[in-house]
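Below: one structure, written as structure tokens.
The complex is shown incomplete by one protein chain, all other protein chains being positioned as in the whole.
On to chain A.
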Amino acid sequence: MQSTSMDYLTIALPKGKLFGLSADLLAKIGYTAEGLSDKSRKLIITNEEKKIKFIVSKTADVPTYVEYGAADLGVIGKDVLLESGKDVYELLDLGFGRCHLMMAVPKDEKRAKLLDYNHTRVATKFPHIAEQFFNRHGMQMEYIKLNGSIELGPIVGLSESIVDIVETGTTLRENGLEEIVSIQDATARLIANRVSFKMKFDRIHTMISDLRTILESEAAAK
């Protein structure tokens, strides 16, 4: 059920590691609601006093909610946003949830240069980003879409390489993989529906300014 009301601002938050960080940041500008948790059974949590609704959704679905206007705003990792290809406003880099997308191969079978992997198989959760990246390098690859444990691909002979996100690189090392090329750095982004951004401009604009102030003071404190 989509709210056609102009009174509420609806914000989609992703379950998982970005949830807590997003909720904490939004709470600092007064955007919070009682019982807001990604463990909550309630999927919509409303703050009647401040006219805010939170939708807690699966990570990959946040851009969809926002593109269709079911949520006015959302917090999502740049990696997921890029992969989704959704037409939304990308308003603000929230700075947290830092990771980077890269291509990794088994350490022992490393080839001399990137082009040597042309026409090989790559396992990834991000086939669109991977395809764009390899296309830019004039390479044609066979993409194998996996939904988790991407590192397994080369180990079991499913693929010659992987394209995945890494935070620390520990999982790569433990599985005998080595990063050979970085594709994109990613952090959490505040996104907005293209119509909401116009129709609720004043409110969203104030919110961005408030968030900026918090982010800048936090950056200065570090």
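We take it that a contact is a pair of C-beta atoms (placed from the backbone, for glycine too) under 8 Å apart; a residue touches a chain by one contact, two chains touch by 3 or more; residues count from 1.
The definition used in the following text is that contacts and distances are computed from a predicted model.
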Choose one: "ABC transporter permease", "Thiamine pyrimidine synthase", "Cobalt/nickel transport system ATP-binding protein" or "ATP phosphoribosyltransferase regulatory subunit". The correct choice is the protein name in UniProt for the chain not shown.
-> "ATP phosphoribosyltransferase regulatory subunit"
Of A:21, A:139, A:152 or A:199, the residue that touches the missing chain is A:199
Quick one: say which of A:9, A:70 or A:211 touches the chain that got left out.
-> A:70
Decide which residue listed in A:48, A:93 or A:218 touches the omitted chain of the complex.
-> A:93
Since one chain isn't shown, list which residues of chain A touch it in the complete complex.
-> 2-6, 67-70, 87-93, 189, 193-199, 201, 205
